[in-house]
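The complex appears here without one of its protein chains, the remainder shown in place.
For reference, chains read A, B and C in written order, and residue numbers begin at 1 within each chain.
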Amino acid sequence: MTLGTEFAGTEFASEVLPLRAEGLTRRFGRFTALRSVSVSLRQNEIHGLIGPNGAGKTTLLRLLGGQDQPERGGEIWLSGQRVTHRAAWKRARLGLGRSFQRARLFTDMTIADNLVLAIRGRSFARGGNYTSGGAQIRQAAERAMAEVSLAERSNELVRNLSHGERRLVELAMAFAGTADSESRVVLLDEPLAGLGAGETVQATEVIRRNKNGRAVLMIEHDLDAVFELADRITVLIAGEAVVEGTREEVLRDPRVRAAYLPAGGADR
Amino acid sequence: MNYDSLKGSVSSKPVRQAFSSGGVSRQAFLSGGVSRQAFLSGGVSRQAFLSGGVSRRRILKTGAAFAGAALAAPYVRRAEAARLKVGVLLPNSGVLAFLGTKITQGMELAINQSGGLLGGREVEWIRLDSETDPAKAPERTARLVRRGCDIVVGPVHSGVLLGMLRVLGGTNTTLLIPNAGAGAATGEHCGENIFRTSFSNWQAAWPMGRFLAQRGLRRVTTMSWNYAAGTESVQGFTEGFASLGGEISEGILAPYPAADFHSYMTKLAASDAEAIYAFFSGASAVQFVKQYHEAGLRDRLPLYGVFLTEGTLEAQGVAAEGLETTMHYADDLPFEANRAFRSAYREAYGVDPDVFSVQGYDTGALLVHAAQAVGGDTDDKPAFHAALRSFRGVSSPRGAWHFSRAQNPVQDFYLRRAAGGQNRYIETIAQDVTDPAQGCTLV
Amino acid sequence: MFLRSATRRNSVRQAAASDASHESFTRLRNLASRWRDGPAPLVFLLPPLLVATWFVPDYDLQRLAKFLIFAILAMGLDFLAGRGHLVSLGQAGFFAIGAYSFALLAGTCDGEPLLSLLLGMLVAGLIAGGFACLAGVPALRTRGVYFLMVTLALGQMVFYALHDIPLFGGSDGIFVCASPRAIEVLSLSGSRVYYLMTVASFGFAVLLFWCLRRSFFGTLLGASATAEVRLAALGYAVLPIRLAAFTLVGAVAGYAGALEAMRFRFVNPELATWHLSGLLLVMVILGGRNRLWGAVLGAALVIGLEDLLVYWFPDHWQIGIGVLAVVVALFLPNGVLFFARRLSFRRLGVWLVRQKESPLR
Partner (left out) sequence: MSFEFLLLQVLNGLHHGLLLFLVAGGLSLIFGLLGVVNLAHGSFYMFGAWLAWWASGVFGSYWLALPVLLVLVALGAFGLERALFRYIYDKPHLVHVLLTYGLVLLLDEARSLLWDDDVHGLEAPPPFARSLELGEDLPDYPVWRLVVSGFCLLLALGLWWLSSRTRFGAAVRAGVERREMAEGLGIDTPRLFLLVFVLGATLAGLAGALATPIASVYPGLDAQVLILSFVVVVVGGIGSLSGAFFAALVIGVADTLARDLVPAFAGVAVYLLMFAALVWRPEGVLAKRN
């Protein structure tokens, strides 16, 4: 257990964590999707969130992103501010970016327009009005498109893109931002799902490159990518955070091996 | 695009059929959309019909004005014809449609009986559906005026009447109202050009009020829909009843349209009045009378009313037996004119006439009389209106009547009892009743 | 979209470079549709409408005024339902609120100075907008078919309020006292001045909705329709965007109501029936959704057809409108403008084949 997590609960934590959540519970009727899960992200770190299907990963992300509300007692802090019951758009303005499991993009608009909307949404948070900073935003948009090598098709309607390309646009939107509208905390919901080999490599590179200056929480089933990218990993099994720690600690933990990794599968 | 030429070609085909069938059948007249075809059998000469085509020069002039207009306006401007254009705005759809039909039949019969001409001129009927929609009334009326009608007949519903008055008030287009009883038409919005051949809501209820007071009743409950005609009728009844010491124990106004009256029957059953006065028409009259009968209130709380049994006896059946109402007409009025009218009507249409047929018939007779008096020159409005005012309705099925200064009929009102599908005459309870016409400048 | 300047510079360069492949065809089509979506057609429509003031007889001017009023209403509904997927079945309610507010505010019965009339109409629009805002806050919490039902309830509430409350003159309606004073210098009678006001209002409405569609606000409204959760996750509060649109369109409907109140100087509760709201939807769908000129085309077709049918078949004119609605619903769900835009035989074949999965879902 590294220094950060021991002092997480107390006031004088060494530095304010970009995102911290304590005791998040969510019940749907009699079924408990999450039972008092705590997670905290650190600056310049990628935090993997893995677990079998139905473990509550997406539910956790919806609670952190503001798309859903936790049961009483759960708390969420975003760079030190309590946001447990804040609406999603308020959290976005505090620098929270996210991508969605099922790509939800503005299909009637071009790629460029989607990106500009994403950037402008966060830049508006710092008092910039709709029209100012047009040039700055456009450059940021072009930079983001270049990163996912879609720059030359910026006028293409998103409706005409393939599934893989749409995932890349989602990724670009999560990380895009001008100097004052950087997303400081990014939640990624299976960013690599359904990508071709080349696209997976590209996406992984994008995530790694955008790690600095941000705290990233990534849900992913592709364990190779997770173990390659993630600095810390939390394992969710049946709604509970069973293990949390660095790559090595997680691999050594017997519960993870029993519940998740088939015998012999993990000693790569 | 100008529909003028199109209209010419399309409409002539049905007309030829109607024309070739040796006379204009009732269906052709009622389908009415084809305005140019005369509806009378005798007077249609082939030459007059063909010469009425559209002159080329007129098409070009109007076509130019419309070149850019996005809206295709069916713009029928024809060379002046000897025909007398009469506009008709009655309902063909909705709850009051059957009244429109009866009025049209009565009017047609009257004009047919006098040779089919008005002051020697053939008549060109231009019919539009009022849809019983007051919001469309001004537009439809303006369209009739636009088509060159200087005489307009209609409407049935009082809301539509107010819309018509808005367009025709203060103009020299003559308006003949065959049914709508709103007091305003011969009250604050009366005018030289506005004549009514039916009755005002006040006029029909006032005699019933006096009659019940004379019969010795002291406390009566009133009930009607919560709309202009209803409130005016109740007010007329109250004035008549109170003038002889009667007292209204409760005034119930049902939100319009009410289909189920049974909850009101519960209220009426508990009322301490000696009788009830009700004003409903059409479908609501059927529902109210039937449900009143089923509630067994007929003996406990005698029901009197106006318009409750007009044209609805067949639908009400046994529930309406013995119901006493007042109206300016009874089916078996002992006048010779009434007997002649009823046999002619039954022979022409195969159905018995009702009060709406009578009002249509009188409107037709009024037109024939006035057109004859001015020799067909209805454009000379003062003379035409004077001729209309001089109408004495001597041969009217409802008995002689004439116009008051506010140009609303001054007529006798009869007590009738519903028996065997007819409103049977009992006695004449009020003679030469005149509508007070408050606020009318003519009075 | 709002990013126009960047993409235009971009597209010109690319159009030259890339071959006549699918991209350039799409771009040319986008440019053409952008022209069609812009106010340019006004240049062809306004002059004849203005000239008509002096040549066309009063009755037909009044009918043109009716078309212009319904075009304004339909454009508003198209911005709401076409762009924002907020399908409202109660627009006639705000139309009637505007008409009645104007009727009750109207001053003396003889001719009114233009300014006080204009003020009266704007106030009527504000009142209707106020109601739209008040009702919108709760109503916009619902989505899809529930929103349709909420607006139906709103429209019916306005109808029964106007019908039953004595202040509003019951089912027979009220006479309106206001009408524009004649302008002798242009030899224009009161009713022709009124017609000019309607043409001017129509012109402003076209410009207003053109700007709205191009604005960032318009883009956000469109975005809230296609991916609402995503928009929220990007930092935009969705409810205020929709509320602003609902209020604005309600105010425009109220302003159009004031114009209608002055047409015959008579208002009646029937202005608020759901049949009128239904007819407005027919106009929007018939013309072509999410197109600036779709709604205007729809209004012209429906009103022109209704006028013709009522005149030629007074007994059974409803059949015409009924058949029109059914045919458009089954075969032209994207409206006439969509069909016209794609009218080439090769495309016709493609369209007929692809009719099963229509692009609008």
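Assume a residue touches a chain if its C-beta (ideal position, glycine included) is under 8 Å from a C-beta of that chain, and two chains touch if they have at least 3 such contacts.
Keep in mind that what you see is a predicted model, and the values were worked out from it rather than measured.
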item	value
Shown chains touched by the chain that is not drawn here	B, C
Touch criterion as defined above, residue of B:Asn179, B:Gln316 or B:Ser396 at the omitted chain	B:Gln316
Residue touching the undisplayed chain, where the options are B:Thr171, B:Ser243, B:Ser263 or B:Ser343	B:Ser263
Candidates C:Gln62, C:Gln156, C:Ser179 or C:Asn268 - the one touching the absent chain	C:Gln156
Listed residues B:Leu84, B:Ala97 or B:Ala204, member touching the removed chain	B:Ala97
Positions on chain B where the hidden chain makes contact	92-95, 97-98, 101, 226, 253-255, 257-260, 262-270, 282-283, 286-287, 290-291, 294-297, 312, 314-319
Residues of chain C (touch criterion as defined above) contacting the omitted chain	81, 87, 89, 135, 138-139, 141-146, 148-150, 152-154, 156-157, 159-161, 163-166, 274, 278-279, 281-282, 284-285, 289, 316, 318-319, 321-326, 328-330, 333, 358, 360-361
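What we mean here is this: only the chains that are shown with their structure count from here on.
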item	value
Shared chain contacts [chain A and chain C, defined touch]	none
Innermost chain by mean C-alpha position	C
Most remote chain, CA-based centroid, reference being chain C	A
Between chain A and chain C, centroid-to-centroid distance (C-alpha), Å	42
Chain centre separation in whole Å, for chain C relative to chain B (CA means)	38
Rounded Å distance, chain A centre to chain B centre (Cα mean)	76
Two or more partner chains touched - positions in chain B	none
Complex interface listing, chain C residues touching chain A	1-3, 5-7, 10-11, 14, 23, 26-27, 216, 219-220, 222-223, 226-227, 229-238
Of all residues in chain B, those that touch chain C in their complex	3, 30-33, 65-75, 92-93, 127-129, 133-140, 142-143, 145-146, 158-159, 162-163, 166-167, 182, 226-228, 255-256
In the complex with chain C, residue positions of chain A that touch it	65-67, 87-89, 92-93, 97-98, 100, 104-110, 112-113, 116-118, 121-122, 124-125, 130-131, 134, 138, 152-157, 173
